[in-house]
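Before anything else, here's the structure in question.
With one protein chain held back, the other chains of the complex are shown just where they sit.
Up next is chain A:
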Amino acid sequence: MSGAIQSLSRAAAILRLLAGGERRLGLSEVATGLGLAKGTAHGILRTLQQEGFVEQDPDSGKYQLGAELLRLGQSYLDVHELRARALVWADDLARAAGETVYLGVLHQRGVLVVHHVFRPDDSRQVLEVGSMQPLHATALGKVLLAYDPVARGELGDGPWEAFTPRTVTEPAALDAQCALVRERGWADAVEETWEGVASVAALIQDRRRNPVGAVCVSGPVETVCEGGAVRPSLVASVRTAARAISRDLGAHRF
């Protein structure tokens, strides 16, 4: 097979072998089964084991398929689980910032709001959980575009709808912004969705560092920005919250 990477092909063969018939095989059985040197088979098995695709029985030393493989098939993070894990941190972020907090995930070609914490001023506010925001014109969306190739793929080639004069509508400009987001670790959108509204967002990752969503603070330009840019203290708060949520996603589920 031209262009195939040999070690990957061998790893796939090992997984198929373990998936069939016996299920639990020793090192020499794997090696003879596939006509590999023991050392080669061992190296591949160890790598697969580190990734969780293969497990070794501590008593017999035999190998079997790992739990990670099962998880791969259903590996998206439940958004309600995400909300439950994020609750404390999102609350604290809203209080520290004195502004509204949203959690968003990629859904079709937009950002689905999965959690919303009111601005702590007890004014009348309506829960926006379940609503959609545009990918290209929000801080949440730009974080997803910067880190999740699927999101960028979904968005396509533009030009995209301009909600305000400041909305980025051209691919080149947006991709340049995404590069900056990756460099800085956060995204902003100042009056790009609504006039007078600014937001700043950071990435939430699961324990395998996959991008699962984003958290943002959103509010009036006058309070969120300072001299035309988002206040550094808000950026710091959002990034701290994103890290705390990511850390909690790494913990055991309950």
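The working rule: a contact is a pair of C-beta atoms (placed from the backbone, for glycine too) under 8 Å apart; a residue touches a chain by one contact, two chains touch by 3 or more; residues count from 1.
Here, contacts and distances are computed from a predicted model.
Q: Can you work out the missing subunit's protein name as recorded in UniProt? Choose among "Glycerol kinase", "Pyruvate dehydrogenase E1 component alpha subunit", "ABC-type quaternary amine transporter" or "Glycolate oxidase subunit GlcD".
A: Answer from the record: the omitted chain is "Glycerol kinase".
Q: From the list A:S28, A:Q125 or A:S233, which touches the chain that is not on show?
A: Looking across A:S28, A:Q125 or A:S233, the contact with the absent chain belongs to A:Q125.
Q: Pick out which of A:R24, A:K62, A:R95 or A:R243 touches the chain that's been left out of the picture.
A: From the options A:R24, A:K62, A:R95 or A:R243, the contact with the absent chain belongs to A:R95.
Q: Determine which one of A:R16, A:H80, A:R166 or A:R247 touches the chain that has been left out.
A: Counting the whole complex, the residue in contact with the absent chain is A:H80.
Q: Considering the entire assembly, which residues of chain A contact the chain that has been omitted?
A: 78-81, 83-84, 87-88, 91-92, 94-96, 116-118, 120-122, 125, 127, 129, 253-254
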